[in-house]
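Yeah, one chain of the complex is gone here, protein chain that is, but the others are all in their spots.
Here is subunit A:
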Amino acid sequence: MADADETSKQAERNTNVGDGIAVKKQDIARAKNEGKELTKDEKQRLRKEKKQQKKNKKDDKGESEHENVPLPPSQAVVQCQSQKAPSVAPSLALTPVSVCTSEKPAKSKAEQRAERRARQEADRAAKGKKGESAQQPPSGKSKAPPNELQPVVKRLPEHVQVDDPAAVRKLAKKLERQQIPVRSEYGYKVSLFSHLHQYSRKAPLTQQISIPSTVIHPYIVRLGLQYSQGIVAGSNARSIALLHAFQKVIQDYKTPPNEELSRDLVNKLKPYISYLNQCRPLSASMGNAIKYVKKEISNIPCLCKEEEAKKQLLSCIDNYIKEKITLAATTISAYAIEKISNGDVILVYGCSSLVNHILCDAFDKKRKFSVIVVDSRPRLEGREALRRLVKKGICCTYVLISAVSYILPEVSKVFLGAHALLANGYVMSRVGTSQIALVAKAYNVPVLVCCETYKFCERVQTDSFVSNELGNQYT
């Protein structure tokens, strides 16, 4: 499928330039696709043509106005990816990611967004050039002329700029203003990851906070401690715990005089969020939950009394949890159970609360299947998944990830959980998940990723180095 895309793209590019060269281009393209080696002349000609195209486009773009600056980088990236046809993308294309999301409208939302972007792109290009835009295919992935990668003001998040002293200082100042202690880095950092934070478990943040904590609400201190020690781990658990703590904060909140609840409460939450970020970087689901809570708070009408406002906020949070987490899990498992047939051997990796829920539900609905739990060090989270499944009565096998290629011939399906789903369709999950997916692809085993919609985020990431979370070396 990816190859077909390539030919179509080449074909479009050909039609943009004069027809004379087009024929030759087509030959070259065909030759490429047939896998023959291009001769030196042909290669040179190809290069010249590309340069010509770039020049033309640059002149044209220079004339017209462009506001599509934020879009191109992602699109260019997308284009590179689709050209290279990395192994993950096809498997993702195979895996019906959309099927496993909770609501059908949500699935098409991502597609709709991409279509809309493509249409906008097409319109703008049509304004500048004549006759070019008609050729733009609706998929929107193909056309992203290289010259749109103009120097764009990039705002990198601070957690991937640890090797930049200016960014570190800025963060320290911000934390000082909010009266949150700064967590110190620890240990030797490999140069590949020197731009990421590395904290030690032995120096908790609570060392620097006064014990009856006054600046930070006690429930938030407790939550931060539980995050950093790993007592609350897993995307869903962290979000639920966060919302619970927010409920407590809202309950104990008292509007100061001459302030409005809708504005002041949001300001109160900011240092708490910084503190939690210092304890452990926020997950995508937590980020979305925070956005939702902040939106709800700022939507409170100013004439509303404090008690009523608090009650409303508490019920909003309850609804969010009920809808986005509990009900979503039920709906997803209803879909997923259709994919499980009797006699299946299902492979799961690590401990994902959603996948466990699905398997337990399937077992309750009297499906006959067995499970292989793959685990990896250092966390060995698979033990917990194993315990829960075996307690239910499901027949399980337990292997370490080093044995996954040995055991895959027996597997009929792979169920993976997700920590976040990125805007380009990539799945972010526990380290080792991509390995499982690649090996499964090699054995032609279908991979299903299960993810609630509140874990969808607007970010785009193509590798796992640019933004990641480093674990503790010595624990």
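Criterion: a residue touches a chain if its C-beta (ideal position, glycine included) is under 8 Å from a C-beta of that chain, and two chains touch if they have at least 3 such contacts; residues count from 1.
By our rule, contacts and distances are computed from a predicted model.
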Identity of the absent chain, which is to be given by its UniProt protein name, from "Electron transfer flavoprotein subunit beta", "Translation initiation factor eIF2B subunit gamma", "Serine/threonine-protein phosphatase 2A 55 kDa regulatory subunit B" or "Radial spoke head 3": "Translation initiation factor eIF2B subunit gamma"
Selected residue (touches chain absent from view) among A:196, A:250, A:273 or A:321: A:321
Absent-chain contact - pick from A:156, A:172 or A:231: A:231
Touching the absent chain when the full complex is considered, from A:40, A:254, A:377 or A:391: A:391
Among A:56, A:161 or A:206, residue touching the chain not depicted: A:206
Of A:221, A:300 or A:451, the one touching the omitted chain in the full complex: A:221
For subunit A, the residues touching the chain missing from this view: 204, 206-207, 209-214, 218, 221-222, 225-226, 229-234, 236-237, 240-241, 243-244, 247, 321, 350-351, 353, 381, 383-385, 387, 390-391
